[in-house]
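First the structure, then my questions, so here it is.
Here the complex is missing one protein chain, while the rest keep their positions.
Which chain is which? They are A, B and C, in the order written, and residues in each are numbered from 1.
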Amino acid sequence: MNAWIRSVLMPVQGTAYAGRVDHLYLFLIYVSAFFFLLVAGLTGYFVIRYRRRGPGDRTPHITHHHGLEAAWTLIPLAIVMFIFFWGFHSYMDVTVSPADALEIQVTAKKWLWQFEYPNGVRTINELHVPLGKPVKLVMTSEDVIHGFFVPTFRIKQDVVPNTYTQLWFQATVPGIHELECTQYCGQGHSTMLAKIFVDDEKKYNDWLATGGDAGKNMPLAEFGAMLYASHGCRTCHSLDGIKGQGPSFKGIWGHPVKLSDGKSVMVDENYVRESILLPQAKIVAGFEPIMPTFQGMLRERELKALVEFVKAQK
Amino acid sequence: MDAHQTAAATYAKVLGTLLALTVITVLAAGLNFGSWNVVIALGIATIKASLVALFFMHLRHDKPMSAIIFVTGAAVLGVFLTICTIDSSERDEYRVRPARESISVQPAPSVPGRHP
Amino acid sequence: MSDNYLSSPRGIKSWLTTVDHKRIGVMYLASILFAFLLGGIFAILIRIELLKPGHNIMSADTYNRVFTLHGAIMIFLFIIPSIPAALGNFVLPLMLGAKDVAFPRLNLASYYIYVAGALLAIAAMVAGGVDTGWTFYTPYSTTTNGSVGLMTFAAFVLGFSSIFTGINFIATVHKLRAPGMGWFRMPLFVWGMYATAIIQVLATPVLGITLLLIIMERVFSVGIFNPQLGGDPILFQHFFWFYSHPAVYIMILPGMAIISEVIPCFSRKTIFGYKAIAYSSIAIAGVSFLVWGHHMFVSGQSPLANVIFSFLTFLVAIPSGVKVFNWIATMYKGSISLEAPMLYAISFLLLFAIGGLTGLFLGALATDVHLHDTYFVVAHFHFVMMGGTVMAFLAGLHFWWPKMFGRMYSEAWARVSAALIFVGFNVTFLTQFVLGSRGMPRRYYNYLDQFQPLHVFSTVGSWVLALGFLIMAGYLWASLRRPMDAPANPWGAVGLEWQTSSPPPEHNFEEVPLVTGGPYDYSTPEPDPAEVHA
Partner (left out) sequence: MSAAATLQHHFTTAEQQADASKIGMWLFLVTEILLFGGLFVGFAIMQSLHREAFLEAHHHLDRVLGFVNTVVLLTSSYTMVMAVHSARTDRRKRVIVYLLLTLICAGVFLGIKYTEYSHKFHEGLLPGRFYSHKGDTVPGQFMFFSFYFMMTGLHGLHILGGMAAIAWVLRRAVRGDFSHGYYTPVDLVGLYWHLVDLIWIYLFPLLYLIK
């Protein structure tokens, strides 16, 4: 019964903590079900049992009953205090991270997630963590407030500019987990997603040692397509010619574009490269200067891959 | 009319006290009491405010309803101030202090035209 | 029957310049129903867009504007003024045996301020739109484009309308009760309105200054909420929720107030635990000022504040629970008939119970961290606001409709409509509890494929809901075209408002009523409850 309710209502338990949250959740389901059935049952029973039989119905004059009233004040009070302490107790587990936790820096900006590992490796929209090890996230935002939410881990924390907020977890289920932005942040809010890769320690270490260079064996344009999807480019730049927050990539290669300062520029390797690294330098006419810089976040090969990808969008 | 004289005299005395307290608060601001500076300044202000409320606004002789409304409002503001202050100081350790010079000159990237 | 408040004096001008609380109530009613229609259209658009992931009928930018407008219109233009300003304005003086509210001109001013605020809000919609969500969180709201300044100013103006209504009701309750009507002979509707008015007066000004600060931030970059300038965006959330949590009780207390009238009337029985219900209204108003931080458990607020707010939040559950049990006990051994107002009251009981119980999930820290900012929250507050307040509003509307307009509506159609609304509502929003628990965040234009079946279900529910409201619009409109033949007291109710004709004369009562007993003397024989207590 419990397992069935959990499977219907909750996602997979990706951490031991998730199990503790679900425990309380299930308890609350039962408490709610009990009280709802009490309310609905009594209402339904009274409506039928005491339905109006005629205009001459006489009803007793009952104004109050101290015992009953005390009971339905004090019993719920005891129950909610119990729930409070339970919720408080479990919550304390997520507020204090273990001292030996692996620390990963998280930076959120419209509309992507950037992760930096202790050895300096950086990834975008992909978080790799070792299985069964405590991981502590130190998070901040570069623009507006974002929300870091992993449903399978049952953790959530807003990511606030000029503040370091923290979270920690210890993943127990290998595989891919979804990360979603939960604090409304504008046009790309619902596509500000990332994937969390939980791998055993060896695989994680191998990945970290190679610097997370996933695309090293792919052809450039194909690698670029992967980066286009994983690095959040698609949030603003479409491939089908529809104007988003930024210009579409369709058919721009090799053609001049008009800039907001009235000049125009040819879309070539240098221009695409500059637009990725210094997005504010040349703004296409009709768009806002809102693109974040990717300076220091992309390898040389990744830049080339993205240029190739744009080139391929005929 | 005696009552009239008394009331008018009271108002004059209250004004005198208020002016004296103003002088005191200015003088006290010249001295340094460390962290007590704020307490002293706001304490004197509260005494002055109470005098105004009790005498000029008649709370002392008015029906209690007026005082109840006034005190409730002040209490609600007190709750707001207290909790905001507690939370703000509790959060202090998490705050990123921007580099000193960046506070006033660094424009937010997405808002054009700030700090010309 | 020609000499009633609707027909005398005559002419458009006499309506626009009226200081009669009944006419102002009717004008408010028309305005809020229009706002409800507008907000409802936006709701349907949202649900259609969410039928499948990705682009369906609008772009992400449009979607963000639409959900912002749905929220802002429903809250500031519909639900906050709905019961107090429309129904309350009409019946509160009648219930007290008064000729009018304490400050009739202020009352009219409140209406025109509401209209001005509504026009400003519509102007903001047309001129660029607003994409901040109704919560206006900084720094998003201070940096985004569009007419955020105009919209916040509109909400600022609407705040004054709400404050003036509150001031009026408090003064009216204190000073204009009919001879013999002591505090504990007042109908519980009046107690609810009184508690609501306290919150309106004490909380709304803080919203006012918060919205002004947003405008200042946008115009001058004053810095207080802007992290780039050394400000604190979490402080904004404190400011905002300091108003907006009590505002939730501005919305639900009037709903509870109506239920306390409807259930005794249709059960033909004295209300159970009169004093407990009266005091619980005041208790809710008081505690409502201490729980705002439960909207901020994952905001980066300090853990200490989280624990304090979680504790206080559970306390506010108790008075609401007490009320529900008292209403149920009122039905015990009653003589229950299920006319439209009672159907809505029972809908309220069931839906509000779900809304309240799911609040426990959100008050407890550990579960809230998971459920916060997901569809679970969306479902929860729709169960409280729509399942609670709107159902109660509909109960009140059907209860007092004959009093307001002197005409009965079609009872058969009313039942059809009540059933459709109940079913449609549950299909729409019960689903969203599951969506939220499974990790569907709110304010999402696009979503993962796994959530689609439930979204389809929810959208279909919204159509059933819309159908129910369309039918209601139909039969209520039809009733207005019928001859004025409603009796003074169609439900056999005992309140003072039923002792005058339907619709009431311009000055409410032919002679000032003298109150000699309690407000719910339905039962026979009828001793004075005051004496029973003594």
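Criterion: a residue touches a chain if its C-beta (ideal position, glycine included) is under 8 Å from a C-beta of that chain, and two chains touch if they have at least 3 such contacts.
None of the values given here were measured: they were computed from a predicted structure.
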Exercise. Which displayed chains does the hidden chain touch?
Worked result: B, C
Problem set entry | Option from C:82, C:221 or C:330 whose C-beta touches the chain left out | C:221
Problem set entry | Hidden-chain contact residue, picked from the options C:202, C:257 or C:364 | C:202
Problem set entry | Where the unshown chain meets chain B, residue by residue | 1, 4, 7-8, 11-12, 14-15, 18-19, 22, 25-26, 29, 32, 37-38, 41-42, 44-45, 48-49, 52-53, 55-57, 62-63, 65-66, 69-70, 72-74, 76-77, 80-81, 84-85, 88-89, 95, 100-101, 103-105, 114-116
Seminar exercise, completed: Listed in rising order, the chain C residues that touch the chain left out are 98-104, 106, 163, 166-168, 170-172, 174-176, 201-206, 208-210, 213, 216-217, 220-224, 229-232, 235, 239, 507
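By definition in this document, only the chains that are shown with their structure count from here on.
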Exercise. In graph terms, with chains as vertices and touches as edges, which category applies: line, ring, star, complete, or other?
Worked result: complete
For this session: Would you mind telling me which chain pair, A-C or B-C, is linked by more contacting C-beta pairs?
Result: A-C
Problem set entry | Farthest chain relative to chain A (centres taken as mean CA coordinates) | B
Problem set entry | Between chain B and chain A, distance of the C-alpha-averaged centres to the nearest whole Å | 43
Problem set entry | Centroid distance [mean C-alpha coordinates] between chain C and chain B, Å | 35
For this session: Specify, in ascending order, the residues of chain B that touch 2 or more different other chains.
Result: 91, 94, 98, 110
For this session: At least two other chains touched by the same residue of chain A: list those residues.
Result: 143, 162-163, 165, 288
Seminar exercise, completed: Listed in rising order, the residues of chain B that touch chain A in the complex are 91, 94-96, 98, 109-110, 112
Seminar exercise, completed: In their shared complex, chain B is touched by residues of chain C numbered 139, 143, 174, 202, 206, 221, 226, 228-230, 232, 234-235, 238, 242, 289-290, 293, 300-305, 308
Problem set entry | Residues of chain C defined as touching chain A within the complex | 60-61, 64, 131-133, 137, 139-140, 143-145, 227-228, 233-234, 267-270, 272-276, 298-300, 303, 306-307, 310-311, 314-315, 317-318, 321-322, 324-326, 328-329, 331-338, 346, 349-350, 353-354, 357-358, 360-361, 363-370, 372-374, 433-434, 437-439, 441-448, 522-527, 529, 532-533
